[in-house]
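Accompanying notes for the structure given below.
All protein chains of the complex are present and in place, except for one that has been dropped.
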Amino acid sequence: MKKGVIVGLLVAAVSFGAGTYFGRGSKQDLTISSSTQGASYSGGFKPEGVATTPGAAIRSVAGPAPANVVVVKDGESIQAAIKASPPGTIVRVMPGTYHETVYIDKDDIRIIGVIEAGRRAVLDGRKQLNDAILYSGNNFVAENLEIRNYKGNGIMGQAGNNFEIRNNLIADSGVYGIFPQLGKNGIVEHNVVSGIADAAIYIGMSDNILVAHNDVFDSVAGIEIENSRHAIVEHNYVHNNSGGLLAFVTPGLPIKDTVDVIFRNNFVVGNNHPNFGAPGSTVSGIPAGTGILVMAADDVVIEGNVISENKVAGLIITDHAHAQNITADPESEPNSDRVKILDNVMLRNGYDTITEAKALLLAEGKVGAKNLDIVRVGPSPGSCIINRHQYVTVGVSDFSECEFTNTAATVNYLLPPVPPREIKPGERGKVVYLGICTGCHTYNGRMIGPPVQVIQALYMDNPQGLADFIARPVKKRPDYPEMPPQDYLDPETRLAVAQYMLQVTN
Amino acid sequence: MMRALVLLIAAAGTAGATGPAPTDFTLNTSCPPGFEKTTAGVCELRTLYQFYDSLENRGLGGTRTALPPHRDGFTPQQIDLGRYLFFDPVLSGDGSLSCASCHDPARGFSDGRPTSIGIHDEDAGRAAPTLWNVAFLKRFFWDARASSLEAQAPGSLYSRREMGNTPKQLLASLNGNAVYRRLFQETFPSDRGPITEQQVFTALAAFQTSLVSLNSRYDRYVHGHDAALSEREIEGLNVFRSFVARCSECHTPPLFTNEQIAVIGMPEPDGRPFDIGAEPILGSPKLKGGFKVPTLRNIARTAPYSHSGAFADLHGVVEFYNKGRGNAVPKDLGLYLHWHISDPKLTEAEVDRIVDFLGALTDETFLPQQPARVPSGLTPIKRGK
Partner (left out) sequence: MRISNERAAAPGRRSRRIAFTAWLGTVLLIYGSGCFAADGDKLFAQCAACHGTRGEGNATFNAPAIAGQDAAYLERQLRNFRNRRRGVDKSDVPGAQMQAAALATLADDAAIAKVASYAANLPKTINASPAPGNLHNGNNLYQGKCGACHGGAAEGNPALNAPRLAGLDAPYIKRQFAHFRNGVRGTDPQDTPGRQMAMMAKTLPSERDLDDIIAFIHRQGRPK
């Protein structure tokens, strides 16, 4: 078990505690505010040009379901079906066991498992395959699958936007259970994820995310929001992990901050699983027994959670300087700024906390405290807390009172399905011509292919002929290399580039 | 082989249909391939990647992801003048080296050496990085010590271990050359007076930003041509981006670099002392031994690999990562190795597939033409002796 996050805490704690506790005057009266009344946090995200009203909350981001449906049966290959399908296809996977890595590099593919009397479509990596699902296309949906025994990730996204990952069972599937990365506008909900060596659900470098109604357990980290913005994590059951909910900035990543995260209405219970994170990994430094950990993330709101039985602490707020296994990044701001702790139920946390935390309690004069709900080390400017008297805390005495008591005004941060950019055929033709054709064709000189002038003469009144030719070129010139087929361009683009090529003048 | 063909044809085709007689030096008035000449008369890059978006406009992600912001907007003349300068040994202290000596177009704009050889056979200390796609970068040199191409240029021109020139001598030799005076005047018509360092750096930057490689078979796959990659290469792609190998976590598409500093713990070749890399530049002991993540585009063209050429081939590099975290780190160094340096335990076949995939990142269709002659009258030099 690693207790790394709070390494070095002791030294800091003594000076810190001395500065705050002993400087304080007599005990204040307890003021009580109610989270069902009062001002509401409206969030840090204002979508441009999108009218969002609470009554019309967005619950779907992948757009209308495509009409094209293919069915994959037990014994068949899901990948073969995807390969054969155009963008805009629902791949329905019948119950059965599939041993494969499925990758999706096109848009609008939905992999929907069919559940029959509790029997699911199972992707089984048999501890030989790396990842179950890799997607980079937009509008990707994965539903009703069961994924087990992969070595890498269960479901990993690389830059796909408008994704929906729901109703999946993922167990013992490597480093991350569900890991959308570098994507925008996504939903991860109603998944059951367990036995993951890093985060069961890991939102990495992504924006506008909803993680809701998931059951995550027996993993090193439950749900991790890392270097991401505008994420809401709500109504999840997060139990028996080493750490429950994490909002992190990991240094050294190209996106440098985590901003605007709401952890609300989750059950964060008994996250005391021994830490089995890979040596050197960030999460291997999490003290087993941590309910919620905020590290260098800004504007994290913690509201309405039931946080209980986490033996180190219910909530730890820290910075890069106090964390282990954390490299340096001059471009990352290392502190957790503006943490907002609203009403939560915190019970029986910190009953077996680490030595360093005990020392902190001692330093604040909280002698004999049997529990510890909230620990804060490192600077955390602009932070606030309401009804602080209900928790056993260290390090939050300089937090101000929050100016709001709830986040009801922020329904979620999802956006309407972002439509694909409309590109005029003429514009597309020009870009393809300049971006691709000019590599081999100059206007009036021999390069690799014949001059554009010559092509203009040959196809002067036949752009379609040119468009057809580039899709399936035929070698006509013995002293020129054969042209590679350009059939990856769709017919409309091929015609557009042909028309453009036939009218350029230099 | 493809590139050999390209060179052959480029040589056979010479300077285009209406090109100059060999004794004249004229500057191209049209933009290099891949660029559109705007109504303002400058060259702007056009690529299919401009049809895609990327998170936070960072140019990182998966297949159909926009590129990072880039440099362009130079005039055709600036680009072409930069080309002459790039190949002209007059830029070095003793006329023995041009930029192309270490950034040889025929060697992926590197030099095929473990570490480069500078003026007077000096060991330049580190390997010459490729110049393909430098238009998209924001940090230069292995240790990220320059933040623009214009800031990078003097670092190499005036280094005693590299080109060994001085500002004074550089300007004296260029201003003493009637051809260069005329070409600079044509290129910078509003600047009166002698040639300046800034003009030299601008022209060199202009040329380098024209070195764009985005038409590999991988790119065709990205744009929707499934058959552009072989089965083995697709397998390799999937290992490359899997969370077991984790290559794409730092060598992130579409540029195949996230341009971060990473401490990998690569070995030095026998007899070379440990290189602390970016530590002094960023003032961070935690980044001791850290280097900028290099692009993998045209990587098959730029062996040997690593900042000091410790690996003869791509298989060797991938093997290194597969041997596990810290396998080449001397015990007492206490490096903060990057968290993605793990112990992936890839099979031998998976290692081979990654190498197969890396081969699909080769594209030199926009290879510029080496001038047959340069204004100094010196022999244009590619790789040094």
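Observations on the structure shown:
All chains are identified by letter, namely A and B, in their written order; residue positions are counted from 1 within each chain.
Rule of thumb we're sticking to: a contact is a pair of C-beta atoms (placed from the backbone, for glycine too) under 8 Å apart; a residue touches a chain by one contact, two chains touch by 3 or more.
What you see is a predicted model; the values in this text were computed from it and never measured.
In the complete complex, the residue from A:38, A:417 or A:445 that touches the missing chain is A:445. Listed by residue number, the positions of subunit A touching the unshown chain are 444-446, 450-451, 453-454, 456-458, 460, 474, 476-480.
As a working rule, only the chains that are shown with their structure count from here on.
For subunit B in complex with subunit A, the touching residues are 5-6, 9-10, 12-13, 15-19, 30, 33-37, 46-48, 50-51, 53-56, 58, 60-65, 214-215, 220-226, 228, 234, 237-239, 241-245, 248, 252-253, 258-263, 282-284, 286-287, 325, 336-339, 341-343, 365-366. Across the complex, subunit A meets subunit B through its residues 83, 101, 103, 105-107, 130-131, 134-138, 151-153, 156-161, 174-176, 179, 181-184, 205-207, 250, 252-255, 278-282, 325, 327-328, 330, 421, 423, 428, 430-432, 434-436, 438-440, 442-448, 451, 481, 484-490, 506.
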